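A single protein chain has been omitted; all remaining protein chains appear in their positions.
Letters are used for the chains, namely A and B, taken in the order the chains are written, and counting of residues starts over at 1 for each.
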Amino acid sequence: MSLLSVRGLTKRFGGLLANDTISFEVPEGMLLAVIGPNGAGKTTLFNIISGVLAPSSGTVWFDGRDITALSAAQTALLGVIRTYQLVQLFKDLTVEENVLVGSHRITRGGIAAALFRPRWVREQEGRLRDEARELLAFVGLGQMGEVFADRLPYGQQRLLEIARALAAKPRLLLLDEPAAGLNIEETAALADIIVRINRGGTTVLLIEHDMSLIMKIASRIVVLDFGRVIAEGTADDIRKHPDVIAAYLGDETTADLV
Amino acid sequence: MLSATQLLQSLVNGLGVGLIYGLVGIGFCVIYNASGIVNFAQGVFVMLGGMIAHALLSTFGLPLAVAAVFAVVLVAAVGMLIEALVVRPMWNRRAPLFAIILATLAAQILIERLTLLGLGDQPRTYAEFTAGGPLKIAQIAVSFQLFWIFGSGALMVGLLWLFFSHTRTGRALRACSQNREAAALLGIPVARMLLLSFALSAALGAVAGILITPMQYTAYNVGTPFGVNGFIAAIIGGFGRAGGALVGGILLGLAQAFAIVIFGAGFKNVAALSLLLLVLLVFPNGIFAGLKGAGKEP
Partner (left out) sequence: MTLLDSISIRSPRSWVAPIAVLGLLGLTAYAFGANDYLVTVLGLAAIYGVFCTGLNFFMGYAGQASFGQNAFAALGGYGTAILCAGYGWQPLPALVVSTLIAGVIALIVGYPTLRLRGHYLAMATFALGLMTYEISIEWNGLTQGYMGYSGIPPLGVAGYELGSDKAQLVALIFFLLAGVWISRRLRESRFGRAVRAIAGSEAAASALGIGIARYKLAAFVIAALYASVAGSLFAHFIGFISPEVFGLQMVVLSFTMLYLGGIGTTWGPVIGAVIVSLMPEMLRGLSELQDVAYCAILIVILIFVPKGLASLFDARTARRAEVSTSAR
């Protein structure tokens, strides 16, 4: 059974049809990429899956449950964790604190716990800080824990966002154009990190523009154009698919396809 | 028991005050649109308009029209001073918006104090623009000043509309409000636009103050209530929409008049504020921005 099941998702914004009966399955452990030209409806799709938007029709199923009507926070609590196209860091918090916030869903403790600090809270805090340091080291930000998040250069902010998402121990990780704005080296490092996350057992759903990144790491690709799925398959399938080539005709990324 | 005539009379007067609130509210919108700043010194422009006009009339015996023009120009200059000395330095140092707002509030208090020191604390007023008794329309007395307010108000709104839609500077200002960076890239001098927005806003406030003084009075501390009510008007209309601010002001004036008649003068503010709260809870972004609920977007 699939971990994520998208069934007939349609989304209208007034007269604009952003998503048109999109359906696909994501089995557990897969690294699936959603690609398509600008305006194809990829981010809208993510917004619907992660609970930010409600679809006009269709459903989203996660781990056997219909999660279509759940809010963003509720969806996240189930383990569906997303990152944003435009980096959304907590600017007034340090790098380490950003990652600590990430672990919100897998921890407990409200006001009383904060005030009285019983032993389990102190132990939890200790554990969290250790795990945060490990995650930061994993993405390559090992020494930056005490730095304020807004001081990081762009590429490192992206990595921080991923570390923060990982702190939530996601069951499904949604990455929205994680390579946007990164140079070649940074993209390669990112690709490596994403593959290692996936190999560690986390299901990853990825939106990307960068064809070389997708082709190298995705085990399965879904192609959108004008809100509809026009192709689905492995990297090889997609590379040769006439509809996909037509959709990208004139786009400089075609060179990567053929 | 309340008669229809009393009610109507009250509403007519409320309409006049409401238009003034609307003008003040438009002033808030002009600055907010150009910069995102809520200028809490807005009320002081209203006060200065009336006070300076009175000073010019009584001290120099100038004819009304001349005094009014001078007053507006002077207040516009004060507005520009506030921009140059208080807002711009903070803007350049990337101060948090709220700190800038706080500074404008401090500027308002400072100017009020200086006015108190310079002109004393006596309330004062001057004659209505056109002498003669109120016009009686079916038992309802419509003061001539009210006509001046309606007329001038309409004129100001019309001039503003013309300015924003048909002049280069006006369009440049609108561009700034929509996207400051793009405007800068197009060569629009954004800093100068900010200065202009303060001058314009101050002038609007001054006109409002000059118009309303004959119907009430003016004193060093009338600025704050006008500022607060103008702000409420802008909020009701959906902050940033000038037309909305005008309508909001009128609604507020009417609501207050209504409340005074029904509940007595003491509850006028509570009524105004309750209206505001009600509006906000039903239209979280102001009446003209439409209905937007909480939770997921539809």
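We take it that contacts are C-beta pairs under 8 Å (C-beta built on N, C-alpha and C of every residue); 3 or more make two chains touch, one makes a residue touch a chain.
A quick note: this is a predicted structure, and the numbers were derived from the prediction, not measured.
Novice: In the complete assembly, which of A:Lys11, A:Lys42 or A:Arg164 touches the absent chain?
Specialist: That would be A:Arg164, which touches the missing chain.
Novice: Out of B:Val46, B:Ala103 or B:Leu246, point to the residue that touches the absent chain in the complete complex.
Specialist: Of all options in B:Val46, B:Ala103 or B:Leu246, contact with the hidden chain holds for B:Ala103.
Novice: Name every residue on chain B in touch with the hidden partner chain.
Specialist: Counting only chain B, the missing chain is touched by 38, 86, 89-90, 93-96, 98-100, 102-103, 105-107, 109-110, 113-114, 117, 224, 228, 231-232, 235, 239, 266-267, 269-270, 273-274, 276-277, 280-281, 284-286, 294.
Novice: Can you list, in ascending order, the chain A residues touching the missing chain?
Specialist: 50, 52, 71-73, 76-77, 81-84, 88-94, 97, 100-102, 104-105, 107-111, 113-115, 117, 121, 124, 140-144, 146-148, 151-153, 155-156, 164-165, 168
The definition used in the following text is that only the chains that are shown with their structure count from here on.
Novice: So how far apart, in whole Å, are chain A and chain B when each is placed at the average of its C-alpha atoms?
Specialist: Taking the average C-alpha coordinate of chain A and of chain B, the gap between them is 48 Å.
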